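This is the structure I want to talk about, given as structure tokens.
Only one protein chain is missing; all other protein chains are in place.
Here is subunit A:
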Amino acid sequence: MIIDLPATTTSQVNSKLVHLREQGGANTIGRVLTLVIVTDDSERTEEVIDAANHASREHPCRVIVLARGAKKASARLDAQIRVGGDAGASEVVVLRLYGPLANEGASCVVPLLLPDAPVVAWWPFEAPAVPADDPIGQLATRRITDAAAERNPTRALEARAKAYADGDTDLAWTRLTLWRAVLASALDLPPYEKVTGATVSGEADSPSADLLAAWLAARLRMPVHRTRSKSGPGIVRVELDRKSGPVVLERPDGTVGELTQPGQPARRVALQRRQVRDCIAEELRRLDADEIYHSALRALGKVDRRAKPASSGKASSSGKTAAARRKPAAEKPANEQSGTEQPGADGSTESANTKQTNTKQTGRKATARRQPAKARAGS
């Protein structure tokens, strides 16, 4: 059931929710958390809500979608309530904010938070520079970002490392869990030898590959090589060198991995790329600080990008932005960013024709707004 409440207030939304509960039975009773999704007023928002609804089957929650619309419009709050079949096991409240209200999302969210239940904030696309300082981020005990969905994933990841606060997490990290599990279990068995070197190769702009390398660097206490690979999406190959020979986990096609260890037959393992909804479900499972993610972020500096002498770090960093635009970023969710209808920082939407040039500009503008120092350094 979908109920539209145009030009409304949060107290009206609240009383409508209570009314619905009385009518339809115990709706909100067992909700374990409030998930706040911060996005814009465009079509891709629907895909995000779908992912949240799916995750709600595992974690019944109230989903509040903050869709920020045109800022030039007059101040207005449009709400939409979805319950029952249209909302998975959750109840979804979509708040569309226009005009000056667009920047005041937190004030609209506060009255709708479930009592005494954790709040999770999720920025499926562009995230604030310091999520923990964002007004929505301050309400939340857990803040989920997605470096792969940003315009420049590598730089986004660096920003995450600088801005880290307990409760931060990134979907680029969530997408790694299967890889990390297979690698860790490979080292569970004899021979228990010291790892003497490690290399991660993947797409140039895959933040997951960067994070995997950083995690290995943190755990193994040594620099880890990160090389670029032309084939395959996302992470392609991980090699851990040991005295008896290397442990290699390779995934050339993005679905099936092959684990080779010295003296043992090659084993194939399903290592499909994870969809956003699976990642969100995993994220909602843990609401405490992820210390391992933090240590991986801190080790980003120990990732050695000059592994192959042919491609120097300098060259790759300038080529990176171009690569990011050519094809969807590595390990990116199935509902890849269309790139067409992204509203700029000022809320206007470009037409498809002018996209090429405009995206670049608004992209830069957006970056500049979020993290001025960083953007200047880049340009």
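Quick note on the criterion: a contact is a pair of C-beta atoms (placed from the backbone, for glycine too) under 8 Å apart; a residue touches a chain by one contact, two chains touch by 3 or more; residues count from 1.
By our rule, contacts and distances are computed from a predicted model.
Between the listed names "Cell division protein FtsW", "ABC transporter permease", "Glucose-6-phosphate 1-dehydrogenase" or "ATPase", the UniProt record for the complex's undisplayed chain reads "Glucose-6-phosphate 1-dehydrogenase". Within the whole complex, the absent chain has one touching residue among A:72, A:162 or A:267, and that is A:267. Per the touch definition above, the residue from A:57, A:72 or A:162 contacting the chain not shown is A:57.
Summarising the interface, subunit A meets the missing chain with residues 26, 29-32, 57-60, 89, 174, 177-178, 180-185, 187-190, 192, 194-195, 216, 219-221, 255-257, 259, 264-270, 272, 282, 286, 290-292.
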